[in-house]
Structure formats: C-alpha cells, structure tokens
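Pasting a structure here, questions to come.
Here the complex is missing a single protein chain, while all its other protein chains stay put.
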Amino acid sequence: MAALDIIGALLVLLGSLFLFLGALGILRMPDLYNRMQTGTKATTLGNMLTLVGLGLLEPAWLPKICLIILFVLITNPLSSHALARAAHRAGYPLAAGSVTDALREDEQAGGIEPGSTACQVRDPGSDPQPEVAE
Amino acid sequence: MKRLGLFLFITAALWLFWLVFVGNLDPQEMLVGAVAAALVTLLRSGQPCLLENVNFLNPRRVFMALAYIPYMIWAIIVANLDVARRVVQPRLDINPGIVRIKTRLKNPVARMILANSITLTPGTLTVEVSGDDLYIHWIDVHAQDSEAASREIAAGFEKYLEVIFG
Amino acid sequence: MIIVDILICLVLLAAGVGAMLQRNLVASSVLVGVVSLMVSILFLRIGAPDVAMTEAAIGAGLSTVIFLIAVRRTEEEEQ
Partner (left out) sequence: MVDRVLILAMALAGAGMLLALIRLLRGPNIPSRAVALDVLTLITMPVMVGLAITSGRVIYLDVALVYGILSFLGVISLARYFDQGV
C-alpha cells in the first residue's frame, strides 16, 4: 500500500507542476492561438496526471475519477476548437512572428467560404472599449 | 440484427454510466438503471445514429481501437513535455503558423476523432475543417508544404483510424 | 491547508474587484463566473457540498450564458 501511496503522491506533484506550467504558458505566449496551445493542452495532461494520482491514493474512488477524466478528454478539444474557429472567423490575427497563415490565404482566394458576417468585431486585437454612458 | 446490436451497445454504455454515477451495486439501483437506459435508447432509436455504419465485431478493429488509447496517451505526454520545455525557456522558442493538411479518412466519426486527437496533442490545434482539408495551428512550423505537414501531424493517427473505421 | 485558502481568497478578491472595474461587459461577466467558481470551492472547504454543487452549476455554468445573452441583446438594441 505504501508504494501505491508514493506513486500517487508523485503523480499528483507532477500533475500540479504541469498545471502551473500551463498557467505560466498562457501568461507568456504572445497571441491567442499560442495561449490556447500551451494553456488548455498542457493543463489537460496536468489534470489527467493529478486525477490519476489522487485516484491511486484512494483506489475505491477510481471509477468516478476516471469518469471525470473522460469528460475532460471529450469536452476540452471541443471547446478549444470552437473558440479557435470563432476567433479566427472574427478576424483576430496571429502574432507578429508567425510563419504562415494558410487559412487566411485560402479565404482570400475564395477557396472556402469566408467567416460569418453576423458578428463584426470593431477592433480585432484588443477589446472594444465602449464609451461610458453615465 | 445490426440494429439490435447497436441497441444493446448503447444501452450497456448508458447503464455503465448510471452505475458509476450511483456508485454502489445495490440490485434495486441496477434494475432501475437498466430500465432507464433501455427507455432512453428506445426513445431516440428513430433518429440517425453516428455509429450506425461502423462494424465493431471484427477482432482486428477491436484490437486497433484498444491500441489507439495507449498510443494517444503517449502522444499527449511527449507533446506536453515539448510544450513545457518551450514555456520555461527564457527566450520563447516558438515558430507558429497555420498550415493546411489533407486527410484520407472518409467516415465522419473517424474525421471527428482525428480532429479531436490533433487538438488534444499540444502543439497542434484544429482551427477549421473544410471538405478534405484541415487547417491546423502549429506552434513550431517546420513544413509549410501540405503533404509534408500531413505526414508529420496526421499520419500517426490515420494509420489507426483507417483500420478501425475501415 | 491555510495556504490554499489564502490563495483561493486572493483569486476571489482580485476577480471581484476586476469585475467591478472592468469596462468591457463580456470580460466582466467572465470574471463574475470566476468569482462564483471560487465561492463554490470555499463552500467545499467549509463542508457544504450541496451548496457548492448548486453554485458550480448555476453560477459558473448557467449565469455566464445568461449574461452573454443579455449583453448581446443590449448591443443589438443600441445599434
């Protein structure tokens, strides 16, 4: 039992380190898409490792913890893909040092349908600051 | 026959979920869960199901589907270590861009799993899907060419998914 | 354990003050969602799991959606 406890504690520590690194990543990265890469994906592994470690500390709860991991694995790519797609359609640009943007080129060449026109972002790149109406 | 198999599969999956949610093996709970799972499956049986034209009875496919899970976990761990290395370096070592890759998969479920797998491995993120093309945001672009990028990003997953979904 | 409590309370306070000072309505509603998330952790800490569950479901899940719908409607009204 002691061995299981030690392995679980190590996994928890490693996982929380990954959680911390993911949060550090979203603070350091230059643009939205890179933040999505480091932020949501590195924290997915941190989440999985931490939950598996906690499950090893308390083996009776393992099925429910596996269910939580399953939900995270299903919903996380869905939400980040939806966010990336919506942001790209709304016209948020890539960072200055980016190499290539095949999607923008193909959109302008008319190869695929352009982004939806229902939503016009007034100033892509930073928050539209509304005038205060007091 | 095929519809019956699908019915039993979905009912069993829902029942398993119920049991994990409830958390004990009381016969009363198990009975109620089985009835509820069968009822839910019956109520939605008229609608089209994504898994309808997938045949899981082939042992080779089952084996590949089981082998896909450790492969996926290994890919996630390797890619995560790579991204973590990039985050902690004092100078950001990134080279981002959006590339276009082509997929050979025809089945919509297989495409969904491919796109989600690409999104789940750090370093690559599916931004848009259009026809056979997937537009991937890549944190370290070393192949702008569509063919080479497809080989590097998607080939590993496609090898498994092609067998699973035939 | 007290360290975790202090960190959570710091996040809670910063998110609450940020929600008040923030000019952008969407960002403000996201911050309100964070506040209710932290409050649900604090409810867990003081031993009220049912309240925490309700707070997590309503506060962090549903109220963000309702705030966003309201912001969208007001924007349409203004234009």
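Odds and ends about this structure:
Every chain is named by a letter (A, B and C) in the order it is written, and numbering of its residues begins at 1.
Note that in this section a residue touches a chain if its C-beta (ideal position, glycine included) is under 8 Å from a C-beta of that chain, and two chains touch if they have at least 3 such contacts.
Keep in mind it's a predicted model, so treat the numbers as computed, not measured.
With the whole complex as reference, residues 1, 3-4, 7-8, 10-11, 14-15, 18, 22, 24, 26-27, 30-31, 33-34, 37, 40-41, 44-45, 47, 49, 52-53, 56-57, 60-62, 64-65, 68-69, 71-72, 76 of chain C touch the missing chain. In the full complex, the hidden chain is touched by chain A at residues 5, 8-9, 12-13, 15-17, 19-20, 22-24, 26-27, 32, 35-36, 39-40, 43-44, 46-47, 50-51, 54, 57-58, 61, 64-65, 67-68, 71-72, 75-76, 78-80, 82-83, 85-87, 89-90, 92, 116, 118-119, 121, 124-127.
Rule of thumb we're sticking to: only the chains that are shown with their structure count from here on.
If each chain is reduced to the centroid of its CA atoms, chain A and chain C end up 19 Å from each other. Centroid to centroid, with C-alpha atoms defining each point, chain A and chain B lie 17 Å apart.
Once the centre of each chain is set as its mean CA position, chain B and chain C turn out to be 32 Å apart. Not a single residue in chain A touches at least two other chains. Taken together, the chain B residues at the contact with chain A in this complex read 17, 20-21, 23, 76-77, 79-80, 83-84, 86-88, 92, 94-100, 115-117, 119-128, 130-131, 133, 135, 137, 139, 141, 144, 146. For chain A in complex with chain B, the residues that touch the partner chain are 18, 21-22, 24-25, 28-31, 33-34, 36-38, 41-42, 44-45, 48, 63-64, 66-67, 73, 76-78, 80-81, 84-85, 88, 94-95, 97-104, 106, 112-113.
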